[in-house]
Structure formats: structure tokens, C-alpha cells
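Removed from the display is one protein chain of the complex; every other protein chain stays in position.
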Amino acid sequence: GPKDAAGGSGGESSGKPGAAGAPQKGGTLTVLNNEPQNDFDPARLYTSGGGNVPSLVFRTLTTRNREDGPAGAKVVPDLATDLGKPNADATEWTYTLKDGLKYEDGSPITTADIKYGIERSFAAELSGGAPYLRDWLVGGETYEGPYKDGGKGLDSIVVPDAKTIVFKLRKPEGEFPFLATQTQFAPVPKAKDTGVKYEEHPVSSGPYKVVKNTGDGETLLLERNENWDPKTDEERKAYPDRIDVRSGLDAAVINQRLSTSSGPDAAAVTTDTNLGPAELAQIGDNKELASRVGTGHFGYINYLAFNPKVAPFDNPKVRQAISYAINRTSVVNAAGGSALAEPATTFLPEREAFGYTAYDHFPAGKTGNPAKAKEILKEAGYPDGLTVTLTHSNAQNRQTGPETATAVQQALAAAGITVKLEGLEANAFNERRWDAKNTPGFFLSRWGADWPSGGPFLAPIYDGRQIVTNGSNYNHAQLNDPAVNAEIDEIAKLTDLAAAGKRWGALDKKIGEQALAVPLFHPVYKRLVGKDVKNVVISDWTGVLDISQVAVK
Amino acid sequence: MTDYLVDVTGLAVDFPVGAPGSYVRAVDGISFTLEPGRALGIVGESGSGKSTVAAALLGLHRGTGARLAGTVRVGGTDVAAATPAELRALRGGTAAMVFQDPLSSLDPYHAVGDQIAEVYRVHTTASRRAARARAVEVLDRVGIPDAARRSRARPHEFSGGMRQRALIAMALACRPRLLIADEPTTALDVTVQAQILDLLHGLREEHGLGLLLVTHDVGVAAESVDALLVMKDGRAVERGPVGEVLTTPAAPYTRALLAAVPRIPAAPAGPPARSPGEGGAPAPQGDGTTPVLEAVGLRKEFGRGKRKVTAVAGVTLSLRPGETLGIVGESGSGKSTLGRMLVGLLPPTAGELRHSGTPTTGIAPGAQMVFQDPASSLNPRRGIGESVADPLRAAGERDEAVIRARVEELLTRVGLEPGHYDRYPHEFSGGQRQRVGIARALAPRPRLIVCDEPVSALDVTTQAQVTALLAELQRELGIALVFIAHDLAVVRQVSDRVAVMRGGLVVEEGPVDEVYGRPAHPYTRQLLDAVPALDPELAARRRSARQEVYA
Amino acid sequence: MILFLLKRLGGALLVLLALSAVVYALFYVAPGDPARLACGERCNPVQIAQVRTQLGLDDPVAVQYLHFLQGVLAGRDYSGGAGLVLHCDAPCLGFSYQNDRQVTELLLDRLPATFSLALGALVIWLVVGVGTGLLSAVRRGGITERVLTVLTLAATGTPVFILGLLLLMAVCAYLRWLPFPTYVPFGEDPEQWAWNLLLPWATLGFFESAKYARLTRSSTLETLAEDHIRTFRAYGVGERRIVTRHAVRGALGPVIALSAVDFGSMIGGAVLTESLFGVPGLGKTLIDGVRVVDLPVVVGVVLTIGTAVILAGAVADLLHALADRRVALT
Partner (left out) sequence: MSTFLDRPASAPGAPAPAAGAGPRVRRWLRGRPSALAATAVLALLVLLALAAPLLAHLTGQDPNAYHDDLVDSARGGVPLGSFGGISADHWLGVEPGTGRDLFTRLLYGARISLLVAVGATALQVAVGVAAGITAALGSRALGRLIGGATDVMIALPMLVLAIALTAVVPPDFPRPLLLVLVIGVLDWGGTARLVRAQTLALRGLDFVEAARLSGNSRLRIARRELLPSLAAPVITLAALKVPTNMVIEASLSFLGVGVKPPTPSWGQMLSSAQTWFRADPAYVLLPAGLLFVTVLAFTVLGDGIRTALDPREGSRLRIGTAKERSA
């Protein structure tokens, strides 16, 4: 989803980042973050794969496999005994809870609490989560949450007994186990629900409980939840005794503190701040520092989007010419250099889990092919070049921001395309690009996966039925191709994820021929940890350093 | 030689001006001496270097960039060579200075008594308490009633006269041998002035103080000193015992100075300086004509509630064409307020105003004003010709040639050269500027001109020229004049009738000769008595008379 | 005095009213749909509509503004889910879309940090800035003045984010004199509070000191040129005493006045300093509020700044009137 931050896996790097030696229990882990945990309500969180700090407190039916690299892109059971049992056409999923699951107060976790947790995510007061439950569950589109339903609940979630829960879906969804990793699937005891105030002290089902939460999630103190039984949880290691989260810090300060690693900062990590290009350049040949840098990959694409309803982008040749002209070296440099971005020619990230299938329909080489672009432009009827407007954000995020936009501008200039830049304030930019009625013709956009599969990557972008006219629309090209729609439905029926992956890859390659987007790069995340931090695990799911794995002793 | 209290030889002072390296000479080769217990007066027109000399006695020029030459010895100390510590001991200890402007010469943030005590402690080892006691003592000595209580007041709670007394008290605190008073009474009313001068005189007799009195008012000097030094343009033009200099002035400048001093004849029935209807002027019209100006029950209040001030409390007067009405009164008696109401610059709170028979509100047509301060009554950033032309332009005249011709005519009329049209005010002397102000007032051919202290800021010689000009113009053009001044002698010179104001009311009104000759109101008498006389002997007589009155 | 306070109060209320209206108006035109932002980015239209109703954003702005005023005067109720009705007592500044909290509560939460920061900075600029200014006024023309002038100019010409970062790097990373600051509330541990605020104070304080040094210098020189100073010189009072006892009082008028305004607006948060040092103050709250179109928060912060500016102005006037009795309170 668009809200996800970033992260990556140490797949290629030789040797694990972080301090050497076997991890041990004890100590305090400090987390230095930029964004405060403003939302700490499982209903409101939109985090892929169970989240970072929240995953220490919330257990869900399933969760991501807490391992390095590609293995980390797998989904594994958490509260449930397995990944769920689908019915024949994958429209009904049944889960059974493990034995001995308890909340922090020692009371047992029941499936009724999981149902209640999901229901309350439908309340307008607790909005913010991903759209899938609403889209997939029978009756989800009209349900307004437990505070307004007169106690009836959502019929499509059935709880035959305290250990079993059944979900009834409107259409086949082979990737339901992925969805069940989201925090909406965390149990919430109805008796403890305090509405919008629940986030001040959410009831823990995980290895840590909230001891202090001040400044609306600015500082958090988590301590061991004695009622969490490690035997029921194969994923979370929970080495430190205490987790001390400090947020609201400037990114430069976070990285500087981690690199200095003095005092408590030696046992510190960050879950939301990457190393920037300057910091990377500064680390340079410093072996000690370099050994503390972890690398992560997240299913994420930055691309140039077209709205083919707007001239001249209705002309496929124009879109192709731009595809040929793009200079990915400049773009990658603008994004922070080759260590922080990988040039992309495909929409899907280069990870097997997404079903990556290589293609490059309009080869531009490393630095663009202006000659070829000019030729195509001539064919398109623009022998003397043309002038277009590129809409971008003013946020200095090195993705949809001015740096990338000017790189594009420079590259296209070589092909005789004059680019006028239209920079918008971050909110205005998002409103424009998500407004189906008023989408700009040519703009910078990006997309991140809600889980490592081609589905949440391609469906919102290219499924014609997901064109939203008075909400947020992500199908920028407003592609409504029956063949594509049908193929998406077909793949969704598959519960064999490997097989599904192959078909997503093929679909990506097929759509790519239409040049509806120019893939630019996939970001790479570099994360620094304090010098005493051990067992750094970064999965390919989100590229996030897994906070449940690190040890400080 | 050493028994001189002050011994100045060949003092010259240069001030740096403008670009570094250029200087202007303010004092040029002054020499004089003063023996203990004697009093020397330094007189001269404004800018002649009097204050500069006074300041040099205390070494106040040190560190300001001024260049000094010659020697100055005060109480045996060579001021130029003194160490900072010696200089500090000299200042206040040996010689104490009383400044001209009592309103701004005290620190507004501290109690008066504390300020005096502070100075005392600089020069003695007295304890805080002893110093306070000394402050009360000297305040009492200079005649501050209830000194112990008033010593805790801050300066703004004192009246002008009281502040001047407080400054004198400060000067007395450390029992200096020399008192330097720089224009100690310029800012005060005649009545208060007389009290302060009497006080200085008394102190001198009592403590045997030497006194150096700096003043531009020859009358003030005549009353208080033994010897006079007359200065002009930084040089001494004459020096000698006061009686000699006043009666048989040697230098032509001194003669001119003395001649220009307006006098009030001592004899009650002296001839009026100028009788109405004299000369070729159109005689004041008879009873049948409409007065140019009539004011009935004019009243002006400022502020509201507790802070309400009644500046003018109901004044009725009328003025016939060609007549001059003098208005005198002490500071704050409402003269300026009345004057501004008469021309319409201030709206009256109550009462009626008629110009040539028509009731007016707002700016009165045909009425103009000449202001007190020539420095601020002309816009420093506009050429004087433009200032004079302003009323013409405002009246809608567009023809540049006509405007220029008229302005040049007016300039010539007031005794300036037409070629001065494009000059700026700072290029003129005070008297010349006042002429420009008069030209401006004449420009719209007014029937009435209100002059608010038009000559108070000028030195006597210039004063005489400006009053003569006004009288002449009035004669020729038949303009009615309201002439406001606190100087009784000046008013007498120019007016047909005179009104005496006090506390916003006219206490006495009548033809000049009557009012000056046979004052009906006691306040008028008091005013007349306080006027300094040029004759030292007369002054001494009057002083003892005053002391009897106050005793 | 009472009249003065009443007049001030009346004026202040009008200013605050105008201020809130201006912010409402600005937000009406600002980009970003608060409902969509509050709902989350992938809300569908139905959800967005629900959230909009929930937040009362489907009313016309004027009506919203009236509701806001109503809340300020009489308090308001909000649905908090789970059958929870959140009552927001008057003066209720509304309910934050993004933080799920009452704005009043949020502001009270953030105010101590900002106040701590501003207070320390105030002390620094009053001590360092004014001290430097006085020193260079007394030592005018000397080498001391020249050195001080260059130093203050250096501080004026350095943007605060550069100054702060340099300080941070120098003191915490290179020299390691101090650990990297993390804000500790005063109530928790006053000593740690001070240590951790040292750098932010220094950054802000020195940045402001430059301005105050210049102001103090020129205003002291001005006072030194006044007549009553001449009196004390002529009585042999030493230069140092003249400056400390007689010039300072008069010179401090403009300094107090400007300090009041600066302190007041600093209550609105020194955004850059706060985010650099992670001080959980109003400035960051404001920036975040602006970015996510959290109107109640923005209005709340702006009103807080307004109140602070006005209060500080009144305090300054009172101080001035106390110091100089000639000044009437109007």
C-alpha cells in the first residue's frame, strides 16, 4: 500500500550486519524513530506484514516469516495453527487458534475477539486500515462497525467456537493468508475496547506490553508481557527486556546517533529511517560503520505514470518515445545513487515472491536512447519535438520529488522533449494524482506492495474495476481491459502462491507492452544499527529490520 | 594665581563634523578667571560657545572626539592633564554643574533623593543612609516642601521648577566650591525664574560659592553676577564688571545686544512703544465694522475621566481688523491651545468662533499661523520656496510662473532674497527661518495671523528684527495679529491690547498701557515684578522686595 | 489598571477571533481533503463519506466555524466509538482528526516542552544577547566591539538549522561532551531536563542573541546620548555605573518589548529547532497538523501563539509601566 515505509533484506551482503556473537536475553533496546506511533490501534494501522513496533504487541492469525532475504517474504502461522483452510474456490477460509494463547492480563484469547477486532476496523472513528476487508468480506462494503450495528456484528465472520473462525468472501481470494497478517486480525477484547482511546493502551497479545505511552506515541516504553508464551510463538525472539521508543527525531540526527553509538545509542535501531546518500558517502570506507549497515528490499516501484486520456499521451508512440528517452542513471543518482536504487524496466520488483519476469520492451540502455526516441516521435507526428508538463511533488523525498523530476526533465530534453515541471505541495500532489477525474497527463508516482505478491501490486493499478471516481484512484491509466480483469480474477483463485506468481509476472510483461508507465527504479534501503545490536534480520517482505529479532546482549 | 577658583587661558574647542578629519571651531581663545565666592556671567547669542566653555571646565569633552587647546584649571586641578580619578573628584566635588533642561536632566527611573544620594556617595565614603539624609537635607535647603517625603518621588512627579531645584540640590550635595549653571532658568516661567535666581544668590551668600552663570538673557545675568563675559562666535568680545559692561559697553556687539533687549519702562506712565493708529497704517476700524475674529466662551479639554485637563476654560475675545492682541501668561496657562483653536487647528470642546462674522469650524479661511520653533515649522526636506508656495498650491494655483513670482515677492517682502527659493531650511539662521515662516503665513493673503511665541527661540538681536518686521507688515497690510508670548516686554512692544492668561482663563484684559501701567489683577503684578531688570541695583532692590513677599 | 486589563482582554479576544477565522479561511482553500487524510489513503468513497460526517466536515465552512466557536464557549461532544461519548469541556478547540485526541489536551501535552525551550532561549538571549550588546556599547570603538560585532553577525547570517546541526555534530558527535539530547519532561527529572535542553537552548538562544545584541547596543547608545546621563557624567559617576544603573533601564524598553513578541511567537514552536532536537513541542505539532490538514490542531496552535503573543505584549507593557512610571497603561 502507499502508506508503507521502507526496508530491505541483507540478501546479497556478505556476513550479517551488526555485532558478532550469539544473541542473548536482556537489556534495553532503544528505537530512534522519525515518525511517532500516532496510531497504535490495531484497527487503524496500515502496515504490511504485521508492522514493526506494533508487531511486538499484536499477534495476528498469520504473520510474515521472520527470516532474512527471500525466505522472509513467506507467510507463516501466528495465532493460528496453519495458514488457513480454504474451501474449494477459496471464498471461505477457516482458522483454528493455537492452545495456551493469553493476553497480558492472563485471560485467554478467543476467536470472538479476533472477529470483534476486525469489526471495529469498519468504524468511521477508527478508519485508516487497508481496504481489503471491506472489499473482500461479504457485506463488508456497507458494514459500519460494531458501534452502529446494534450488536448484530458482521455475518461473514463466523465464530463457531472460541478457537475457530471462518471468513466468507465475495469472490475467490487465494492470498487471504497474506491479508491475515495485518493488525486488523489482532484480537481485541470487547470489554477492554475504549474506542479512540484504545490506542493509549492496547491490550497485548505479543511478547511485550505497553508500559508508557506519552505524547501520542512519541515515546513508548514496552516491557515483557509475562503472559506471552514463547512456545506458542515461533516467530518473535524477544531478546531485550525492555523496548524504549523515542520518536519525532530528525532523520539526520537518528543516523548520526546510530553511527556515534554512544551510551544507550549503542543498543539502538531505527525502524523507519534509512541512510541518505550523504550518510552513505560519509560511511565510505569506514569498515566498522559499514559492518553495521543492513540492506533491505521492499516490493516498491517508482514510475512515470501516464494518463492516456490526456493528449499527447493518448498516442502510444509518445509514451514509447518517453520510455526510450529516459536516462535511468540520472534518475538513480537523483534517488541517491546505485546503492539506494536499482534501475527498473519492469513494474514488478525483482523478487521471486512477486513473480518477477524480466522484460524491457523499450530498451533505453543505461543513459537513455534519445535517437530512438526522436525517431518514434517523428512517427508519432512530432518531428520537431514537443512540450509536455510533468507533475511532481514538492516533498524532498527523492522519489516523487523535485530531484527525480529534474532528472527526467534533463533526460527528455536530449530527445527533444521539453518538460515543464509542475511541482505541487505534497497534499495537493496526492489529491491530483488520485483524482480520477482530474489526473494529470504525466506525473511521478510510486506503489508499494501490501504483501509480497503480484496481486496487491498489479490489481489496484491495472484492474479496471478498481477505478475509483470519487475517492483515491490508483489506476492512473484508468485501464479497463476485460482481458486483464479476467486474468486478475483467475489468478486470485489460485491458492498455490508459486503458480500465481508466474502468472502475475506474465501479466506484468503483457501490460508493459502498452507503455502505460515508465518504470524508473526500485528503492534499496540501507539501515544503520547501534554497535551492540546483534541478530539483525531484514526480510524481503518490507525490507524492515525485524525488531522482534534483535538482541542487545 | 593659584588662588583663582577658575583660571582659563586661551581655551579653544574644535568639534569633529561630517567626514573624519574635519572640524568646526566652537570656542576660540577664551581666557578668564574667577575668584572664590564671586560670580561670572557668560552671555551671548545662541551658538556662541557658552555651553562649550562651561563643559570644558569639567572636562566633559574628554572622550567625545572634541579637540581642546589652552589650559583650564579649576580649583587647582589642570583639567586637561587630570587623571580619570582626579577628574571624577573634580566633577561634583570641586565644581558642580546645573543643566539647562530640568525635564530631561534627571534619570526618570530613579527617585530624586536616590540620585542625589548616589552623587554624594561617589564623592564621600558616606553610608547609604547618611547619603539619603544628606539628599533630604539639600532638597530641603533648596526649598522643596516636605523634602523627606518628596525625595522618594521620581522626577516626573515634580514640576519644572521643582526639578530645577532638585538639580541645584544635587549640585550642592557635595559642597562644591564652584557652581556652574548653564541656562538654569531658560525653560522656566518668569516667576519661577525669579525664585531660582534668588535661590542661587542666597546660596552664594551663605556658602561662599563661586558661580559661573551661562545665559543668553542679559537680564538674568544682570541680576545675579559680579562680572560679565560677552561671547560671539566662540570669541570673547567684552569682559568686565557687570555694572560697567551694562552701562558703558565698549564693544559694538555688546551695545547692539543691549539695545535689542526689550524693556518694560519702570515708570508706570511710560509712553507706549507704539500707539494704535500711529503712522500710515489703516487705523483700527470704529465700532461699526465686523471684527475679524470673535471667540465666545471657547473651551478646550484634553483627555477623559480622571486624566481630564482643561487647557482653556472659557475665553471670550474679539479682534478688529488691523489690531494686535497680545496674550501673555505662564507656561501651561493655555496660550498655545487658545491660539490653535483660533485658527481652527484644534476643535474647541465648547464655545463659538466667528471669523469676519461667519461661524467657522475646522480650518479657518483667512487665518494663518506663525510658529514658535523655526527649526520644526519648516519641512527640512523641502526647499523653502516650496514651503511658501504650499498654501498657493493648496488653494489650487497651477501656474508655476505665477507661483514663483508671488513667492519671490513674499520673500523679498520679509527681507530675504528671491534667489533663496531653492535653498533648504538648514542653510538659514533661526531668524531667517522665522522670516520664511512669516512669508508662508502671508502667502494666502490672510486677514488674521496668530503668532505663537514667534520670537522666543531667537536671541535678542534677532528677536528685535522679527518683531519689527511683524509690526511693519501689519501696518502695511492691515492684518490683525494675535501675538502670544511669555515675555512681557516683547508683548508690550507689539500689542495694542493685551490679555493675561492663567489656568485657562483670561484674568485681565485691556490696552497695553493700562495693563502694564496699572495692573488690576495681583497675578499680573506678580508677573511684572518677576521680570529681570537690566540694572543690577534695581535688581537687588526688587529681590529684597520679593523676599519680603515670600517670607 | 483594571481598565487596562479589561481593554486588553477585549482587544485580545477580537484578535483571537480574527486569527481563528483567518486560519479557517486559509484552510478552506488549502489543498488536501481532511476526511481522506484522516481516513487513510486507501479508503473507499463510502468510508470517506462516513469519516466526513463523523468529523462534521460535510457542513459548510461557516457552520463548521460556528460549531468551533460553540465548542470554545460551551464545549462539545464527540463520538469516540465503543459507545464512548467524549466530552470536550469549554474551551474546546475541537478534536484532532489525526491524533484522535482533544486538541486542548494535545496542546497542554506539548506546551511544556515548547515552553521549556522558549524559556531557556529567552534566558540565553537576555543574558548573552543583552550582555554582549551592553559590552559592545560600553567598549564602543574598541577591539572588543569589533569581535563581538563579527560574532553576532555570524549568528545572524547562519540559518538556525545549520547552526543547530553544527552544534549537534560538534558537541555530541566529535567532542562527545554531551550525549545526543532526548527531551525529558521537567516533572520527571529536572536535572536531565536541563542537560537535554542545553543544545536546543544554545541553538535558539544564540541565534536570537545576535539580534538582541544589536538591539541592545543601539538602544544603549541611544540612552547614553540622553541628557540625564550627561548629568551623572558631570558629577563624576563612573562609566560602568552609568551604564549599569542609568543606561540599562532605559535601554531595556525595546529589548523587553521585542523579547515579549519573540517569546510569544516562540511558544508556537521553533519548528526547525524542535525537529532537529526531537523536542516534542508545538512547532512540530503545527507542522504535522499543517501537512495532514488537521485543522483543529492548526487552529489550536495558532490560537495558542496568538494568546502568547498578546499576553507577552501585555506583560511587556506592564513591566515597562512599572519601570517607567511616566508611561500610562492604555
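Per-chain residue numbering starts at 1, and chain names A, B and C are given in the order in which the chains are listed.
Throughout what follows, contacts are C-beta pairs under 8 Å (C-beta built on N, C-alpha and C of every residue); 3 or more make two chains touch, one makes a residue touch a chain.
No experiment lies behind these values; they were computed from the predicted model shown.
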Visible chains in contact with the missing one: A, B, C
Residue in contact with the excluded chain [from A:Gln282, A:Asn315 or A:Asn480]: A:Gln282
Full-complex contact with the absent chain, from B:Val309, B:Ala395, B:Ala468 or B:Ala540: B:Ala395
Residue of B:Thr9, B:Ser127, B:Thr248 or B:Asn379 touching the missing chain in the full complex: B:Asn379
Which residue of A:Thr81, A:Ser107 or A:Asn394 touches the chain not shown here: A:Asn394
Contacting the left-out chain in the complete assembly, out of B:Ser48, B:Gln368, B:Gln432 or B:Thr524: B:Gln368
Residues from chain C at the interface with the omitted partner, ascending: 8, 11, 14-15, 18-19, 22-23, 26-27, 29-31, 153-154, 156-162, 165-166, 169, 211, 214-215, 218-219, 221-222, 224-225, 227, 230, 253-254, 257-258, 260-261, 264-265, 268, 271-272, 286-287, 290, 298, 301-302, 305-306, 308-310, 313-314, 316-317, 320, 327, 330
Touch list for chain B against the chain that is not drawn: 15-21, 46, 51-52, 54-55, 60-61, 63-65, 99-101, 103-105, 182, 186-187, 340, 343-345, 363, 367-369, 371-373, 375-382, 387, 390-391, 394-395, 424-426, 437, 440, 443-444, 457
Positions on chain A contacted by the hidden chain, ascending: 252, 276-282, 284, 327, 329-330, 332-334, 336-340, 367, 394-396, 402-403, 405-407, 409-411, 421-426, 428
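Keep in mind that, in the parts below, only the chains that are shown with their structure count from here on.
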Centre-to-centre distance between chain C and chain A (centres being mean Cα positions), rounded to whole Å: 38
Geometric centre distance via CA averages, chain B-chain A, whole Å: 87
Set of chain C residues in contact with two or more other chains: none
Residues within chain B bordering two or more other chains: none
Partner chain C, residues of chain B touching it in the complex: 58, 60, 87-93, 96-97, 99, 101, 104-110, 115, 118-119, 122-123, 154, 156-157, 167, 170, 174, 307
In the complex with chain A, residue positions of chain C that touch it: 30-33, 36-48, 50-51, 53-54, 79-84, 86, 98-101, 106, 109-110, 165, 168-169, 172-173, 176, 179-180, 182, 275-278, 280, 284, 291-293
Complex contacts: residues of chain A adjacent to chain C: 1-3, 38-39, 41, 44, 46, 120, 123-131, 134-135, 141-142, 144-145, 147, 193-199, 214-216, 218-219, 246-250, 252-253, 256-257, 259-260, 262-263, 265, 424-428, 430-431, 434, 460, 468-472, 474
